[in-house]
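A single protein chain has been removed from this complex, and every other one stays in its place.
Then we have chain A:
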Amino acid sequence: MPNKLMASARQRLQKRSNLLAQVRAFFYARDVLEVDTPILSQAATPDLHLASLTTQVKVPGFKDKQRYYLHTSPEYPMKRLLSEGSGDIFYLGKVFRDGDLSPRHQVEFTMLEWYRLDFSMQDLIDEVVGLLQTVLLPVLAQCAQVEQLTYRQMFAKYAQIEDVFGAGSEQFQHCLAQNGVPEIIGLQDEDTALWEQLVLTEVIEPQLGKSAVSIITHFPARDAALAQLDSENTAQALRFEVFVNGMELANGYQELQDAELYRQRFDESLQQRQQAGLEQVPLDNRLLEALEHYGLPACSGVALGFDRLLLLQQGASRLEEVIAYSLDKA
């Protein structure tokens, strides 16, 4: 390779290396233990919107051609570790999601995920902001400010929909039209939740994180995933997301602890997969057993897209600019 090209590639890799070191230093300084959990698992996430890659494992005398799933996030093994008493932990490494490829998505990407014992959702939000300010402040001045809104407040402020929980599909459609969003093909009027989602992705998200880091909390309970519901209003979940420059950067929960509720949410997800005609996946029974046996300690956890963080830090617009080789070149 010509020296000049190599020099710029080397510079690019150096920036990535620096950020990896910076993030690790942030957690080491807080006594959070780095864990490197298995990428391969006999179980997969049942989440309706996540597609796992699979591979065949063949080990003579152990596994005779058995399907293993590549993790979409280290959440399940990390929660097993937490149940078994690991204390505060973080993971910084590769995860895999099939079907995701765009300027902001790669099938294989680097995720930072961490769990903090006895942290409330707000404690964890504060720590995420602390990390962002540590690594982004020198380049993104807006990170000095934080805007924290509930899901409901976000719709009121950015889409002029005062009560998103009570709004009907025509209100969402009206909002899309008013904001000049191109026509949507294939959506029935009664798909209210999807019209709501489109207002979120097409109208609101591009505005988030422009003048401050935007933290959105209290998502609808249907999007709770493995977050606790808000005890004061069970239509809302203790889930938060972080946006910078119109891009979702992190997604965290005050974690559900009850093993029985995990089983319920997993079963609901499996049912949704069935209704959508998707393949069923084996549930992580080892996680469920650990939760039943030891119980998950009170904690909050968050996953943050490391490549996106680097993208923001470097002022780049496509993930390909901050990774060694993108999917098409790998």
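Here, a contact is a pair of C-beta atoms (placed from the backbone, for glycine too) under 8 Å apart; a residue touches a chain by one contact, two chains touch by 3 or more; residues count from 1.
Following the convention adopted for this analysis, contacts and distances are computed from a predicted model.
Comparing "Succinate dehydrogenase/fumarate reductase iron-sulfur subunit", "Elongation factor P", "ABC transporter substrate-binding protein" or "4Fe-4S ferredoxin" against the UniProt entry of the hidden chain yields the protein name "Elongation factor P". Of the listed residues A:113, A:248 or A:284, the one in contact with the hidden chain in the full complex is A:248. Taking the complete complex into account, A:225 is the one of A:225, A:244, A:296 or A:319 that touches the chain left out.
When the omitted chain is restored, the residue from A:160, A:178, A:197 or A:211 that touches it is A:197. Considering A:187, A:298 or A:324, the position touching the chain not shown turns out to be A:187 (whole complex).
One chain is missing from the display, and on chain A it is touched by residues 49-50, 99-103, 105, 181-187, 194, 197-198, 200-202, 223, 225, 248, 251.
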